[in-house]
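Let me begin by handing over the structure; questions about it come next.
A protein chain is absent from this complex, but the other protein chains hold their places.
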Amino acid sequence: MILKQKMMNKVLYALIPIILFAIFLYGWRILMVIFISNIFAFLTEYLFIRKKKFGKVSMAAFVTGTLLALTLPPTIPFWMVAVGSIVAISFGKMVFGGFGMNVFNPAIVGRTFIYISFPNAMTMQWLQPLTKFPAGFAVWQNTSLVTTATPMIEYNNSAKLTELTQLFSGTISGSIGETSAILILLVGIYLVITKTAKWQPMLSLLISFSLFTSIFYGANPLQFIFSGGLMFGTIFMITDPVSMPKNKIAIWIYGLLVGFLTVFIRKFSLFTEGFMFALLLGNIFMPIIEFGLNQMKVKKSG
Amino acid sequence: MANEKKLFRETRVYPIIFMLIITAIFIGILATFYQFSFAKVQKYRKTQLKKMVMGVFEIPTQNIENDFPRYITIRKMEDLIYYEYRQDSILMGYCFPISGSGLWGTIHALLAVTRDFGKIINIEIVDQNETPGLGGRITESWFKDQFKGKILIDDNILNNFMLISENEIAKDNEIKQITGATASSKALVDMIYEDVKKYNLKLRADL
Partner (left out) sequence: MKKKEIFITSAFTQNSVWRQILGICSALAVTNLMLNSLVMGLGVIFTLALSGFTISLIREYIPKRIRMMVQTLIIASYVIIVDLFLKTFYPEISKSLGPYVGLIITNCIIMGRAEAFAGKNSPVDSVIDGIGAGMGYTLVLLIIASVRELFGFGSLFGIPILGDWWTKWSIMVMAPSAFFMLAILIWIINTPRQKRG
């Protein structure tokens, strides 16, 4: 019933330390969020392909489910997780023809849907992470509610940047999986070494993000890179092999475009987080850019 | 030319004449309708605007057609159309349109201030595209009413309001934001700041 995909397995393994750290920060409820997200991802995909001849649920559904869960705030109600997961798989993936055909990154589609639908739940309630062992391992849910204080939101409101050490260690409030920059970075290195994820989109995204941050904000881009969901997006989202272009040059353009758009949206719109929209916009333009590049190649060789 | 006699409907002038006739008929019909509705539509628009301006200045009125010219003077400066509120020919305050970018589109509002720009009299949202139920709540009166009487310019320093959460108690320079719609709340506050900065000296120089 489940199609085995080695690459996707590796991504899932790589996510384990991040999940563990999230439980440490926020308690066991996190695991339930991830579980619900995956169950609904599986069921949705199963409903779509159950009548097909060789219909098997792809391993990628679980990657989507897990990634989606990790981008949500730790206080997210369970039913919203389910909605996000269903939308992610059905509208992000299955309507395009299933695994391998999707134009957009399904997890991001799901997140965008609930982000726009339920801005209250998605942007207002954050948790102050627990830091003293056993911290979250001993509780179901961390209860130290804080309102509006992720580093990104704080910067937007008062132009105050969070300390780098804090951003690195992840003891800051934020979405479930996006907080510890150093952990995400290590996982990223693992993914690149095992050739599970390509380094080109990551690098091009970071280069363009840093460049445009320096231009638009006139500030050291380091703190911007490590705050918000950018680091998580760089390692896990933009590297999604399906929604990423195949052509090498196109990959570079893709990264540069998404980086630019992220900064652009963060700077000029009222949204605090730009990566999500930037990636979707990047996804939209990639097929046409790739088509253009291939045409150019054909012309040259012909 | 000496072939069979052509039917009139197959000649080249026929389509032109047909089009002319049918255009004339329909323009006639439309003109009649327009005549009938134009006055009413114009009147409605004018009354709406008058109501809004009077409302922003909080002038109680029974008969808007009589009271409007008595209190309000419409002035024009460059591209800006603004309104002056006079009571017994003493200038009480100004009302002018302000605008700024909201979450999904531009927010337009009318702002009324005292003659020295010292205090906000009132604010009214004219047009907005914020998320209904969230940012769209900037049109709700509890939110707008917060601005009433707030000190705008004190000692030549333009006051920039701080946003606080909905369940706190607002101090003089604070505005309670709409839960879940920080961006829209902030947009309105920023809009006031920017446009007052822009018009403040201009309008007062005209005094």
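General observations
Just so it is clear, A and B label the chains in written order, and each chain counts residues from 1 on its own.
Following the convention adopted for this analysis, a contact is a pair of C-beta atoms (placed from the backbone, for glycine too) under 8 Å apart; a residue touches a chain by one contact, two chains touch by 3 or more.
Everything numeric here is computed off the predicted structure, so don't read it as measured data.
Taking every chain of the complex into account, the absent chain touches A, B. Residue-wise, the contact with the chain that is not shown comes from A:F118, picked out of A:F118, A:F209, A:F224 or A:F260.
Touching residues on chain A toward the chain that is not drawn are 80, 91, 95, 113, 116-119, 121.
Although one chain is hidden here, its contacts on chain B can still be listed: residues 9, 14-15, 18-19, 22-23, 26, 29-30, 33-34, 36-37, 40-41, 44, 48, 104, 131-134.
Heads up, the rule we're going with is that only the chains that are shown with their structure count from here on.
Our note on geometry: chain A versus chain B, Cα centroid distance of 41 Å, whole angstroms.
Chain A contributes residues 116, 119-120, 123-124, 147-148, 153, 157, 269-271 to its touches with chain B in the complex. Across the complex, chain B meets chain A through its residues 101-103, 131, 134, 163, 165, 179-184, 186-187.
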